[in-house]
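Take a look at the structure below.
Every protein chain except one is present and positioned as in the full complex.
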Amino acid sequence: MEPTVKSNIKTEEYFINMGPQHPATHGVLRMMLTIDGEIIKNVEPDLGYIHRSIEKMCERDSYQQIVHLTDRMDYLSSHINNEAVCLVVEKALEIDVPERVKVIRTIIGELTRIASHCLWWGVMGMDVGALTTYFYAFRDRELINDIFEETCGARLTMNYNIPGGLMFDIHPNFVKRTKEFIAHFKTKIPEYDRLLKGNVIFQKRTKGIGVLSPEDAISFGASGPVARGSGVNCDIRKIHPYSAYDLVKFEEALQTDGDCLARYKVRIQEMWQSLSIIEQLIDNIPEGDTKVATKAVIKLPKGEYYQRVETARGELGCYVNSTGTKNPYRFKFRSPGLSNLGVINSLATGSKIGDLVAIMATIDIVVPDIDR
Amino acid sequence: MIETIHNWLYSIMPEGAASITEMVLIATAYLALFAIAGLYLVYLERKVAAWFQLRLGPNRVGPFGMFQTMADALKLVSKELTSNDRIDKLLYNLAPYFVIVTALIALAVLPFSEQLQAFDINIGVFFLLAVSSMGVIGILLGGWASNNKYALIGAMRSGIQTISYELSVGLSLLTMVLLTGSLQLSEIIEVQRTGGWLILQGHIPAVIAFMIFMIAGTAETNRAPFDLVEAESELGAGFHTEYSGMKFAYFFLAEFINMFIIASIAVVVFFGGWLSPFGITDDITWFPQMLWFLIKVLGIIFLMMWFRWTFPRLRVDQLLTLEWKYLLPINLVNIVIMAIVIWLNLTL
Amino acid sequence: MSYFSDIYNGIKTLLTGMSVTGGYFIRARKGALTQQYPDNRETLKMFDRFRGEVIMPHDDVNEHRCTGCQKCEIACPNGTIEIIWDRGIDEETGKKKKKIDQHIYHLGMCTMCGLCIEACPTDAIVWAQNYENSVYDRTSLTKVLNQPGSKVKAGIED
Partner (left out) sequence: MVLMKVKSKKMTNEEIQHIVSSWSDTLTFSEEDSEFLNVEVPVDELHKICSQLKSNSDLKFDYLFCVTGIDWGEDLGVIYHLESTTFRHAIVVKVKTSDRENPTMDSVSDIWYTAELHEMEVYDFFGIKFNNHPNLKRLFLPLEWQGWPLRKDYVDEENMIIK
């Protein structure tokens, strides 16, 4: 509607670039914002600053080599990415990996999830302005990284899975350290909540901000905590169990509000569930081999294979189209990050710049995962 | 010693020139002292932040890293002053001086002890408020002149923030002025010598006034949780994005000196200035009164640092909600209650 | 009424948060996480499996275990390993046998995936726990793993 009072003040919409070098974009993501004062009119993500064409590289690499490329996608859930590729190869070759492998994969996968959520919690706090959370979160994440380093040899890009099992057995200290970590971390999650969740400023910054309706969540293809914050059942571990997830009891973390606070709660709840999964498995790691021998050159039978796993960010899909040679004909990663990023415009439009930062933090963007 | 310099100066030059020289000397000494004090506040902030965050803090330069901030300042002095070429040159260069000068002017009236007060005027509180709110002009100039969108958003935020919170700072101090009956800082402290600290004397309204003053004061200095002006996760560096080297250092130092000033006002008005608690050191003549003042100020500063390293940042509209819907009405009611308390001479 | 309970709850939650950070402040001396890195080189031990860089262990008589089968070269996803080999005559049997001239390792291209070490049939290459790999010149990241004059240990077959 035309304003009734005629004004000589000319107002203009403002275009600003948030990123590619910006503290809130967690990497090299560029957000093109159209703003009117503090209010966001439109958000357009500009991607590709670290696109490495992993899918093209997969077409020239052998299946063993593809595994380590996935470390570099969502580097915070690298183990789960590796697992996805191994599972799809095993599915195609009809290999049944030993129980021990499944259980160890599940434990390390859940530890990865906790580590990822830890980092998210720290960064979330930092994005809304509480810098101290970052250090508390990293203190706990460091313990998980130490467990990984002792067993896998690397802290982040572990490449511990190979098609057919694990590269080598777990370290003798693994069980002990993991139990120590669980005991330690159980005392820390309540502290996380005391520091941030209850805080009235944090509540104001997150409650009712960036509300995603369940219908939109599904239509935008959101998955993981973003969709579960809106009450969509989408946990692949429940729907299509893989590895040892059918052996354990856990609850799918669900919240129905769909706002930033709901997504926060989902992740905190998920950390508790992950702890419970690890606790159920850690004392019952079956004895046995840690790998099934595969041929040095793996050739998948002709056909199409699809494997879905639940990373810390949501559903990762691996689509393989094989023509029977040693390289895949087409290898497609359905990364959770790209689909989750799709919701940002509808969530942020109409809110303030500060809200956009909180929304981006709760979507938990990892740019290499979006760009691949 | 001061006496000897005084006499010597008057002996070698005419009276007028000597008096001016003396003023310049005192001012130089004062400013140098506060530049260094400001640097140590930065050091303190870094150490305190580190201890809140399970870190060690600066510990390489000098014992316990004491000279770290000195080294940083030297580095900043020696750095090239860069800027983009579409700035408004005059305003851009003026802004940091505006900020630092207004911060330093306020120091003139602070009563460090009974003797050590450079300028004891009868409208001390009023003067402090007026001067400390002038710094925002520098921030606005800096943000505008930088020709940077982030800087402009930061500057505009600063404008609305300071204008709003100025009211609360003023009204909360006014509540206490009702109790003292004077705006002169030395007088305010004298009142507390007999009646005890004002925060204890004025009872509940005084406590509320103190809380409001702390919140509004933190907002006045643009510190977290009200650091919207330079909210780094939203605006990068906010209004000083385009500043580098010493010009940046002025903004940085001004923030810490402002924090010192706000803490000093709180100490003078609520905690009895340089008076010792319950007069425990009143009989010890050699005990420096200034020490009590500094201890109290550091206590308040620590509280402000504690806020900063614990709380998330408010959003800009919530900042205004807090001021106009909560602090201001409470403040007005508080003044009325205080007036009634004094009128009826009640002790609540 | 909710106006006042909001204020009360707000202040309470803020104080809760402050108690958490305050608690850490008091225990700051004990809990510091900072590692004083260059000063703690003596005590800083990496885990046995830590992937620092690929090395080829040699024994006292300058013999290694690499037969030059090139399996590591094939397994490597990045072309990090290059083997320059030769045919030499085995002194004992008199047969022609493959032997390595240079086992070249480009540390700058290595992603520490461990596939080469998995692929090695004779355990000729292993991980070193070296964690200080930065150099001033990129060319010094290209390393020749077998020492000059070394030869393969007797009895190692692929």
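Each chain carries a letter (A, B and C) given by its place in the written order, and its residues are counted from 1.
Just so it is clear, a contact is a pair of C-beta atoms (placed from the backbone, for glycine too) under 8 Å apart; a residue touches a chain by one contact, two chains touch by 3 or more.
Model, not experiment: these values are computed from the prediction.
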{"item": "Touch partners, limited to displayed chains, of the chain removed from view", "value": "A"}
{"item": "Residue among A:W120, A:Y160, A:F181 or A:Y305 that touches the chain left out of view", "value": "A:Y305"}
{"item": "Touching the absent chain when the full complex is considered, from A:I95, A:I218, A:L247 or A:I285", "value": "A:I218"}
{"item": "Residue of A:F138, A:W272 or A:Y319 touching the missing chain in the full complex", "value": "A:Y319"}
{"item": "Chain not shown: contacting residue from A:Q21, A:S53 or A:N284", "value": "A:S53"}
{"item": "Interface with the unshown chain - residue positions in subunit A", "value": "44, 47-48, 51, 53, 55-56, 60-61, 216, 218-223, 232-234, 239, 301-306, 308, 315, 317, 319, 321, 330, 332, 334, 338-339, 341-342, 371"}
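The definition used in the following text is that only the chains that are shown with their structure count from here on.
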{"item": "Chain contact topology (line, ring, star, complete or other)", "value": "complete"}
{"item": "Whole-Å separation of chain centres (CA-atom averages), subunit B against subunit C", "value": "52"}
{"item": "Where subunit A touches two or more other chains, by residue", "value": "132, 135-136, 139, 195-196, 199, 201"}
{"item": "Multi-partner residues of subunit C (at least 2 other chains)", "value": "14, 17, 20-21, 24, 33"}
{"item": "Of all residues in subunit C, those that touch subunit A in their complex", "value": "9-10, 13-14, 16-17, 19-21, 24, 33, 46-51, 71, 75, 77, 111-115, 118-119, 127"}
{"item": "Footprint of subunit C on subunit B - complex, ascending", "value": "48, 50-56, 306-307, 309-311, 326"}
{"item": "Subunit C to subunit B touching residues, read off their complex", "value": "7, 14, 17-18, 20-22, 24-25, 28, 31-34, 36"}
